[in-house]
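What you see is the complex with one protein chain gone and the rest in place.
Let's look at chain A:
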Amino acid sequence: MSFLELKNITKRYGPLTAVGDVSLSVEKGEFVSLLGPSGCGKTTTLQMIAGFVEPSAGTIRLDGRDITRAKANSRGLGIVFQSYALFPHMTVFDNVSFGLEMQRVARGERKPRVEEALSLVHLSPYAKRYPRELSGGQRQRVALARALVIRPPVLLLDEPLSNLDAKLREAMQFELREIQRKVGTTTVMVTHDQAEAFSISDRVVVMEAGRITQIDQPYRIYEHPETEFISRFVGKTNLLPGKVVTATGAGATVSLAGIAVPVETADLSVGETVTLCIRPEKLHLTAPSSGLLTGRVADRFFLGSQWLYHIDGPVGTLMVVTPNDGSTPAEQGAPVGLEWSPSVVRVHRGAMAEAPDVALEVTG
């Protein structure tokens, strides 16, 4: 049995189902992220694990014990809030010490444990300061130390990095992961930022409209998104509507606006409507009319380590990302060929849904 287990967890507010039938098993020491757009039920799920929201149905088990109805103050979980929620009238030391005091840890033992927690987050010199005297990143660390000092079986992180500026956020991501590895605490993080979820999680749980749509390793979710929504939400992607023209046991050919494109997906049937999903970095620019299709550079954006091209072609505008290898980039308006390996094409059954700007909004 898993260490933390959610079974058919549901939360209804009147007629509205905020979280529907969510089941999730987290192993001991694992770092799992709940990823999804706002309103997808990820925060409600976290609050049910924390004990702040009572599930309408389902069970939550921690280390074999049913904690579904247990009070939040008896669960012993460590929580880091989006707003950090530090006690403003207490020093950093007292903030961190609070949980130990509540657990009736002897005074003599408290001090070394608080100091240990503060040194873990590199804040030892700030013990006597008040939260208002600290920067955002430092407050974040205090919140982390306060949650970890009670040695919780599970650490819950609610959008822990969203209030930090971009550069600090990236640095904190790696630090968070490093600290989590060091203490080995089972961690569940809620985030809407896929880059954050991917870079530090063992597994990512993608949620959409109160339900889990995919649970997998970050790499698998990126490369093998199970639904069109996920391929849109996670990273940038090109979605191309097509029709299956030939199908064999080993693969198929899909017609995109008259251009035949080979794919490796088996069990497709001839005449089926499909949506092809190809990541921008899997497309390669070649000489005009030498690739699978030919287009024209409509726009190009310099991203430092990469170039992002918009290529107008027979199948619409495609995004192409190429590494900046120092060579001269294709000029705007220049004709280019595009090619890709059939193995990178993902096939979703059915027609394309109309929500093409989701991916652009949340590419992180």
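Keep in mind that, in the parts below, a contact is a pair of C-beta atoms (placed from the backbone, for glycine too) under 8 Å apart; a residue touches a chain by one contact, two chains touch by 3 or more; residues count from 1.
Here, contacts and distances are computed from a predicted model.
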Chain left out of the displayed complex - its UniProt protein name, from "Aspartyl/glutamyl-tRNA(Asn/Gln) amidotransferase subunit B", "TAT-variant-translocated molybdopterin oxidoreductase", "ABC transporter permease" or "Electron transfer flavoprotein alpha subunit apoprotein": "ABC transporter permease"
Option touching the unshown chain, where A:Leu62, A:Leu86 or A:Leu293 are the choices: A:Leu86
Contacting the left-out chain in the complete assembly, out of A:Arg110, A:Arg146, A:His192 or A:Arg346: A:Arg146
Among A:Ser23, A:Gln103, A:Ser289 or A:Ser341, residue touching the chain not depicted: A:Gln103
Candidates A:Ile9, A:Leu77 or A:Val190 - the one touching the absent chain: A:Leu77
Where the missing chain touches chain A, by residue: 50-52, 72-79, 81-83, 85-89, 98-99, 102-103, 143, 146, 150
